[in-house]
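Before I ask anything, here is the structure I am working with.
Every protein chain of the complex appears in place save one, which is left out.
Chain nomenclature is as follows: A, B, C and D, assigned in order of appearance, with residue numbering initiated at 1 for each chain independently.
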Amino acid sequence: MAEHEGLLAAAAWLVWIVPFAAALTMPALKRWQGRVPGWAAIAGAAASALLAASLLPGALAGGEVHAQTSWIAAVGLEAGVLADPLAVIMSNVVAWISLLIVIYATGYMRGDPHIVRFWFWIMFFVGSMQLIVLSDNLLQMFFGWEGVGLASYALIGFWYRDKKKDHVGTEGRTVLGMLDYYAPTHAGMKAFIMTKIGDVMMLAGMFLIFAYAGTFGFRELVGDTAWAEAMGAQGLLVPALVLLFGGAIGKSAQFPLNEWLLEAMTGPTAVSALIHAATMVKAGVFLVARLGPIAFALGASGLLADQFFEVVAWVGAITALLLASQGMVNPEIKKVLAYSTGSQIGYMMMAFGVAGLSEQFVDGYTAGFYHLISHAMFKASLFMAAGSLLHVVGSRFMTDMGGLRRHMRKTYAFVWAAGLALMGAPFITTGFWSKDAIFASVFESGSEWAMPIFAIAVVTAVITAFYTTRMIGMVFFGPKSEHVRKLESEGHGIHEAPLSMWVPYGVLAAVTIAIGVMGLAFEESLHHLFGGYLEESFGIHSPHGEGEHPALPAPLSGLNPVALGASLAAFGVGIGLGYAFYVGRWIDPARFVASNPVFRGMHAVLLSRWYINAAIYWCFVVSPLWLARGVFRYFERTAIDAGMNTGLERAVGWAARVVQGAQTGITQSYLYVFGAGLLLVALMLLM
Amino acid sequence: MTNELVDFTLVSVALLCVGIYGLAVKRNALRMLFAVEIVINAANLNLVAFARFVPDSGGQTLALFSIAVAAAEVAVGLALIIVAYRMYRDIDVAKFGTLRG
Amino acid sequence: MVTAILGAVGVALPVINVLRRESGSNMFYAAIALGALAAAISYVVSQVAMGTVAASQVLSGDVVADDLLGAFFAIAMLIVAVFTTVSSFAYMRERRYPAVYYSLILLSAVGMVMVAYANDLVVLFVAWELMSIPTYVLAGFNKRDPSSNEAAIKYFMFGALASALIVYAISLAYGLTGTTDIAGVVAGMAALDASLVPLALLAGALFVAGFGFKMGLVPFHMWLPDAYEGSPPPVTALLAAGTKKAGFAAAVRVVVIGMAALSVDWALALAIIAVMTMTVGNVAAVMQKSLSRMLAYSSIGHAGYILIGLAVAPYSATALPGSLLHVLNHAVMKGVAFVAIVGTVTALATAHIDRLRGLGRRMPITAVGITVSLLALAGVPPLNGFWSKLVLFGAAIDAGAAAPWAPWLAIAGVLNSALSLAYYGWVIRKMYFEDSGGERVREPRAIIAVVAFSVGFMVAFGVYPEPLIQLAQSAAPASLMP
Amino acid sequence: MADPAFLALSVLTIVSAIAALELRSLVYGAIALMGTLGGIAGFFLLLDSPFVAMFQIAVYVGSIAVLILFTVMLVRRELIFTKVEDPRRRLAGVGLMLVAMASLGAIVVHSGISGITTEEPAVDFRAIGADFLVRYWPALILMGLVLSGAVTGAMVLARREDTEDDQRAS
Partner (left out) sequence: MDHMLLQAVFIPLLLSPVAYVVGRRHGMAAVTWFSLAVLAYCTALVALAALDGGAEERHAWTGMFGEFGLALDGLASPFAIMIYALSAILAVYSRPYMEHKFAEQYREAHGEGGSAVALAEYVRAKSGTYHALYLVFAMGMLGTVLATNLIQFYVFFEVMLIPGFFLIAFWGDGPRRKIALMFFFWTHVGAVVLLLGFLAVGLSAGTFDFAGIAAAAIDPDIVLVAAVAIAIGLGVKLAAFMFHIWLPWVHGAAPTPISALLSPVMIGIGAYGMFRLIMELLPAAFSELSVWFHVWGLVTMIYGGAMALMQDDLKRLLAYSSISQMGYLLFGLGSQSVLGLAGAEMMYVTHALGKGILFMMAGVIIVRVGTRSISRLGGLAGRMPITATCAVIGALTIAGVPPTSGFMGEWLLFYGALETAVEEGSTLRYVTFGLGLVATALTMSYMLWMIKRVFFGKMPEGLAGTREAGWHMLAPMMALAGFTVVLGIYPDIFLGQIVPYMSGIAGAGELGPGTAAALAGAGAAAAPGGGA
């Protein structure tokens, strides 16, 4: 058995080492451009995925693998892998989706001259992501955390030449004087720096905990709660946790650090699918999933971290609504999906937050994680499909599409499947079940904030259904746009994407539906798994009776009627409105907005991203630069440079001229000074 | 000996000051030489006066040395003035002012 | 002994000249003079090395004290005299009256040495004059050169006034104590009636003025830049590096030792003069156009540093050694700098800084000599100038316990050395980083020899200063130490 | 109180010193300087130091002053009779002189030496001779060197090179 465990530990190490190794071999493959790097990437991703899968049986049985090795011995830190059920499931999600996206990217990126760089960063990303998932301590996790950030930076700015077609936003449009039009390199930088703000908070939180606990390890933090008591006594426990959550805010693009995600869409679409939809942005959620139980388990010692969970819940709720609302009006398909991503992650945060506020921690926890999994699948699928559309149409604007359903039937079908999951179409999509679980856990949490958050969740669901329908309608229905007609007249007819591209998102769409069909059972087994996990590892006992876990899904038996009703209603209203505007085209949306100053104003606000982006630019880019320029001009240049260099030079020169002026060359004056000096010295001595 | 030491000293101080005044004011090199001589003589007077009142032979000895040295000095000084005169046809020290600053 | 050798040769040279009737043989006289100096210096050094010299006999009562203090200064001044003589090989080649010239140098050297050894005010005064009078002549030795004459006249006027003041001061000291013996004066001053103290202080002031003129203390310094600039460069070396140090020798003997007996805060007055001196010297040196003038101001500045040691002598055991060390170091540093100027003057006929552009290429060895000496003057380690400044400033800080104002001297000193780097650096910049396009010039061999010796000296004692420090420590009169 | 001889000598000395500096003609100035030097010699006599007085007269009045007079004669006429000085500097000089006189005089008068007289016999000038040879012989040697140096130096300086060059050329 020990040997077996050793093998599993090795597998856990290799899950993240293999992609890194694959990344490092990439530069060596430069000589064989073309397909070889792609195959190598697929091999690496597949190996990683298989290794991850090998961990799955043990994890599903509730086991965990924990292995450590010496690292920074001088500070007594060790590196390690922790493959508990949470990590293993996450790891598998990451690994398999990455594999699919890598396959997709071999088609999507075909012929790119910088393909080696692309694969390097993709594999680097996968490795870093797995490192986050499998680390057994915060510091090591932070390596992965920054690694994914780095990969994200590099890949957002992948097309570093800043060509016009690689920008996002509408050229020339300004919001509060800030250009709403971003080049890839700018976007990469923005993403990196904004997430860095989160990372800085996370570091601060980590350090606070380390200062009291003397460890970064997740396991060690659970065992002994003396550190938490000490911190609680100083009132530092909640701040530390909130600071840690700051990292999650940054990485998962939650309010108020949400703005980078939209510009991240300048990267190749495969990247958007992988990093900015399926995996990296989930890292924040994963972090909360890692920390949530630790914080909640402290409740047993009487250290309630309620405020932390409140912050999580509210940040999630606000983000969900804020981003979803903007998704209703944006004309760019990838940006709509990006808004949707942020919004959906808000749901997950909301779930984890209310989980901590309720007795039923497991419910919210499971709901959030379930949503994470389902969202990873359908959003990756949607992004890849969007990539195909971009690929074919050559424009990121939905207004340049239209009427494509006849030309791209497979894509059309898969987008509907994944889109329905996003909308939460009842009973057959994963999205429905996971969202419903969130609704239910929010509703049942019993927190004082339950109702407002629930209301926000429902409104957001309506909006989600609406913008998804809008997207499908604008892309596939209606008349062909001028752009498409122009393309056709030039002989570039609209056609289906190549095999390597549509298969991955087809698979994901299919899996979405497949799991959706038996969604409740899936949820129950997840619930069971996490229930056991939380009980065993953290001692969190949930008062649900064990008897409530039937082997087979008794349809709707475990569902909350209010939540279910709200969910259904939201779906209906949203899709109905969307259908009316964009599929059936009974009402012209432009005229509708123009009809009423309130609508006009709202439209403007939404399109201007609630002015948050512009405000951030004003406060954190323009003003500091302005300040720095002022200091540079009026302090550095004048006081320091001129004052100390030139000023000293001048002062000395002036003094020299004075002294030299006294040296007239005339002996009498010299002698006069001599005499006066003599007198002076005499008097000085006598005084 | 009826005179007080202080009287001689005062005369000496007066001469010293006159000498310094002459050096500080006069531009004629020869007059400056005069002034130097006056100062030296003031010093000698002082020396001999103290020697008388101490009394000791050392003061007088030094006065003798001082007179001899003054002679040597004057010789050199006059030679320098003559050289200057040959060059400039003038002995106005204020005109020897090329070195300055 | 030294006196005998040098004096005899000094007097003999003109006589030989008359006898030979064949003038113009520069090398001949130079060799004789050099031989005499070499004999003298080897005598002194061997005496010191054999340890037969008493540490300090300031209070012995002899007219001439054969002590380490004197020997120390004698070495410094003889080195300078050698520098001057050797550099004159080159300088006097085309000039007249070499016999008289070298004889005057020797006589002046005798004077300097005797000032160092003198232990009686009478001897001190006569030696002082012996040192000064030949240099008046030497300063004006270029009879065709108006600036040489101007320098000589200015120098002479001041010198004459100063020696008169010294006589005056001696007369006061003598009158108050009834003796001319320095030991007697000190003893007498210590036992002075309170009502007479003002006169004693007046004497002190006159001494300060009289010696300060040679040392170049502000405000008695004004002749100095002009005289240094105008005099023939080898003579300037003698003035700056030699006679100036004799001023300090006299000051150490008379002012410091004598005034230490008076329990008044004269040290503060010296400190004020020191600060004024170094500041004025260094500030005025900025933006000078002539290298010799710049160095003249710099030597005023250095007089200020040396004076720090005299000012804090009663409070710190390392003060006087510091001064002595700096005297010796400065003699070498300034000596070689002026000798290098001799080189540029003979080879390029200029000491104008702007015309020294490209000197690093045209006269590399001379330029190295100037550079190293300037850096040493600025107190950049590991050159000897650093150590003496270090000891001096250290003494000032060390004295802070007894005299609260003393550390300010050190602060003023270091700020001034920093400032001095600016104008030294400017010269270096001209020599190495700008180019006038002139051809490479043959450097006089004599100059090369001096430069080689001094650079070796500066670097060697910069890296391993121990021997010099010990010598200075043992040479400093112990009577003042607390 | 000082005796009349002293007063007369003081007046003579100081007035002639001022005259030496202020008289328009350099020749008269030189003669006035002789008066000062003679006055000092007179003081020396008053101080019972005849040997020094004689030396003063012999060296100073007899040779130095004459030397100066000859030099004066060498100089162009108009230089002898024109007096150039800056009025401002002169005023400042007078001021300095008066301040110095007042302050130094005050120091002297208020110091402990006022009122000192002596009744002791004057030093015999043979003692001076003994001093010279026994105690101060190094100084005497140095003095000899000073004189020889000064003489050779002054000769070299004063020698007219142009004529010499002419001679050599011829």
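Heads up, the rule we're going with is that a contact is a pair of C-beta atoms (placed from the backbone, for glycine too) under 8 Å apart; a residue touches a chain by one contact, two chains touch by 3 or more.
Just so it is clear, the structure is predicted and the values come from calculations on it, not from any experiment.
Colleague: Could you run through the displayed chains and say which ones the absent chain touches?
Modeller: Displayed chains contacted by the hidden chain, ordered by label: A, C.
Colleague: Just to verify: which one of C:Leu390, C:Ala403, C:Val455 or C:Ala476 makes contact with the chain not shown?
Modeller: With C:Leu390, C:Ala403, C:Val455 or C:Ala476 as choices, the missing chain is touched by C:Leu390.
Colleague: Looking at A:Gly34, A:Pro57 or A:Gly214, which residue reaches the missing chain?
Modeller: Final answer for the missing-chain contact: A:Gly214.
Colleague: Among A:Val631, A:Ala651 or A:Met687, which one is in touch with the chain left out?
Modeller: Considering all chains, including the one not shown, the answer is A:Val631.
Colleague: Taking the full complex into account, what residues of chain C touch the chain not shown?
Modeller: Missing-chain contacts on chain C: residues 318, 375, 378-382, 386-387, 390-391, 393-394, 397-398, 400, 407, 410-411, 414-415, 417-418, 421-422, 425-426, 429, 432-435, 464-466, 469-470, 473.
Colleague: Could I get the residues of chain A that touch the absent chain, sorted low to high?
Modeller: Residue positions of chain A that touch the missing chain: 70-78, 114, 139, 142-143, 146-147, 149-150, 153, 157, 160-162, 183, 185-186, 188-189, 192-193, 196-197, 200-201, 203-204, 207-208, 210-215, 227, 230, 234, 236, 624-625, 627-629, 631-632, 636, 640-641, 644-645.
One rule holds for everything that comes next: only the chains that are shown with their structure count from here on.
Colleague: Identify the chain pair with more contacting C-beta pairs: B-D or A-B.
Modeller: Looking at B-D and A-B side by side, B-D shows more C-beta contacts.
Colleague: Counting in whole Å, what is the centre-to-centre distance of chain A and chain B, each centre being its mean C-alpha position?
Modeller: Computed from C-alpha means, the inter-chain centre distance equals 97 Å.
Colleague: Calculate how many whole Å lie between the centre of chain A and the centre of chain C, each centre taken as the average of the chain's C-alpha atoms.
Modeller: Taking the average C-alpha coordinate of chain A and of chain C, the gap between them is 78 Å.
Colleague: Give the residues of chain B touching no fewer than two other chains, as numbers and ranges.
Modeller: 5, 16, 19-21, 23-27, 32-33, 44, 49, 51, 53, 56, 58, 61, 65, 69, 72-73, 76, 79-81, 83, 93-94, 96-101
Colleague: What are the residue numbers in chain A that touch two or more other chains?
Modeller: Residues 660, 663, 665, 667-669, 671-672, 674-676, 678, 682, 686 of chain A each touch two or more of the other chains.
Colleague: What residues of chain C sit close enough to touch chain B in their complex?
Modeller: Where chain C meets chain B, its residues are 121-122, 125-126, 129, 133, 136-137, 140, 143-144, 146-147, 149-154, 156-157, 159-161, 163-165, 167-168, 170-172, 174-175, 178-180, 225-226, 229-230, 288-289, 293.
Colleague: Note which residues of chain D are touching chain B in the complex, please.
Modeller: Counting only chain D, the residues touching chain B are 1-3, 6, 10, 13-14, 17-18, 20-21, 26, 29-30, 33, 36-37, 40, 43-44, 46-49, 51-52, 55-56, 59-60, 63-64, 67-68, 71-72, 74-76, 79, 83-86, 89-90, 92-94, 96-98, 100-101, 104-105, 108-109, 113-123, 125, 127-128, 130-132, 136, 139, 143, 146-147, 149-151, 153-155, 157-158, 160.
Colleague: Going by the contact rule at the top, pick out the chain C residues touching chain D in the complex.
Modeller: 3, 7, 10-11, 14, 63-64, 96-97, 100, 103-104, 107-108, 110-111, 114, 120, 122-123, 126-127, 129-130, 133-134, 136-138, 140-141, 143-144, 175, 193-199, 202
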